[in-house]
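First comes the structure, then the notes that go with it.
With one protein chain held back, the other chains of the complex are shown just where they sit.
Lettered A and B in written order, each chain numbered from 1.
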Amino acid sequence: MTARLLVEALRDPATVERLDAARWNALIAMARAERLIGTLAARITDRALPGDVRPIVTDALAEAEREKRQALWEADRAREALAALNVPVVLLKGTAYAAAGLRAEEGRFIGDLDILVPRADLDAVEAALIAAGWEWVKPDPYDDAYYRQWMHELPPMIHRTRDRMIDVHHTILPLTARQTPDAALLIADAVPLEDGLSILSPEDRICHAAAHMLADGDLAGGLRNLWDIHCLFGELPDRAMLEARAARHGLLPHVRRAQRLADHLYGSGTARLSAIDHLFIRRLLARDAWGRESRKLLRFAFFVRSHWLRMPPMMLARHLWTKWRKGHRPA
Amino acid sequence: MIVAPTHRLTLRIGPATFRIGSAWRRPIDQLARLYAGYPNAEGRIADFTVRLDPAGPLRRWLRPSIFITGDHGLADAAPMSLPHGLLAAEMGMNLQMALGWRRHLLLHASSVEKDGRALVMTGESGSGKSTLAAQLGERGWRLMGDEFALLDLFTGHVFPFPRLVSLKNSAIGVMEAEVDPARMGPPMRATAKGDIRHLVPRADAVARMGEGAAPALLLFPRFGHDLALRPVGQGEAFMRLTQASTNYVALGEPGFAALTRFVAETPAQAIDFPSGEAAIELVDQLWAALP
Partner (left out) sequence: MSKQTGYRRAPDDAVVVRPLDDITLIYHRPSGQTHMVVSPVPEIWAAMDPAVVMDADLVRERLALSYELDEAEEDMRAAIAAHLDEMAALGLVRRA
């Protein structure tokens, strides 16, 4: 049993009407493990569901709704804190999808608030956030110095009373990665929202999602990232513009790979996969009927790969720290 | 090679169904024996999955060490030894409820029912709420739960979660003296919370696990002090109950509505008592004095 069960249910919700109890149990456990239970619930809520499944779906939808409200409130608080600086603030990831009412936000699990600001304004942004009640998650001068020099974001901050985290990015990939997206362009072409915040352009959204998934991590949460990408593709006005933009950011291979994987799992299924693509798919589907990650060796290979991607070899020692930090934050 | 949990059991407790998978047989056998009187839930679609996983690659066999996980887990949970497997399973179920249940407001409280009305007792570990509920359960009250009281979001009634009562240290001896030995689980020594032994609720408490009751009295018990009684204001009760609820924040507005209704409509007292007998007598008096 693999997460193919979950992927099928998302791709074609009608298929859940044929599931027996054992498969329902597996589907729910996998969806929760992949943080896709809200998305699954949104996809299947209009189907005929067994009596025991209906309350689970209702709960998941209510949870997603509450998450969304909290995420938008966090964005509002960040906006208030930064308003006086007159700095562009671009929402990223789940909060962005929620703020813009995109399809990707339906039922989505959100997590931290991620924002993108110009690198030149980082100090001012940091000071304003601290004045408004955010504080460092883990104050350690050595880690801190490394983080500021090499990462694409400030060290993580958490709000003192609300207990919610914020990640302030100045570009979308670590400076040590091999690709160097054009951060200034990301900000210049951001789409303004009503309240003064903005989100990335439709093309940049996909570039970011693809970069985040393929160049920045070990594919943990990959099924969720690919679902986002699948939804974003669905709302993309012009594919040609996307290719040009991805090339500009040095992310064309990533975007194309993301497109193939998303199509294979959630879309038409007609994309031609390379041998490496198949390896990715196997890694993404490595979940058993009890929600556990299976295929340990494959997972380890991707773990090593992710750190090789992020860092030149002499910095390899740092990866343990980074991974630990990421492991302690909601994906 | 990862192997799916080979030993499994599905349990229904109150409104919740748990699918439990274990790498070891013993905890599952123990659960099956103690929960034998509960409704058969095999083959059902479960609300939660609980897993007792080996804490490391060799830990299935060598000094077996259990990592408790499931749909909801804590990454830094301390592993437990195999003799405490039953406790691990119970903690696993508690964790799912505490982190994942949304159909009622969850209060960290014991509750008992008499004449269609519920007594709810909330307090820290060691407050005596569990032992008192167990004792009342042997004296004509129906035990609804020793750990979680479930507050209905629409009707305001309290619903049962009659899991195995978790008796700690001196409470073990107290209940051993009162109940049929067949209702007691295996003794577990030197756990993180001292000695523990489980008590199976009485048959009628299990049979009526779907029946709620209107709350009539809220108590904040404190065992091991001179007898004392103090009314608790609504504001204080509200504040203490939000701290005693694992899902108040997660529920949002329905949680707010349910909890404010509860404190507005249910009289509350803080009671200190030196012994179980004194507590029982005090409870009877307070109950009789209710309108």
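Side notes on the structure shown:
Throughout what follows, a contact is a pair of C-beta atoms (placed from the backbone, for glycine too) under 8 Å apart; a residue touches a chain by one contact, two chains touch by 3 or more.
Given the structure is predicted, the values throughout are model-derived calculations rather than measurements.
Summary of contacts with the chain left out: across A:2, A:70 or A:95, the touching residue is A:70. Among B:116, B:173 or B:233, only B:233 touches the chain left out of the display.
Residues touching the missing chain, restricted to chain A, are 66, 69-70, 72-73, 76-77, 80, 133, 162 (touch as defined at the top). Within the complete assembly, residues 233-236, 238-239, 242, 249, 252-253, 256-257, 260, 263-264 of chain B touch the chain that is not shown.
By our rule, only the chains that are shown with their structure count from here on.
Measuring from the averaged C-alpha position of chain A to that of chain B gives a distance of 37 Å. Per the touch definition, chain B reaches chain A in the complex via residues 2, 4-5, 17, 19, 21, 43-47, 49, 51, 53, 70-71, 75, 102-103, 250, 252.
Residue ranges of chain A in contact with chain B, taken from their complex: 21, 24-25, 28-29, 32-33, 50, 52-53, 55-56, 59, 62-63, 66, 69, 288-292, 294-296, 327-328.
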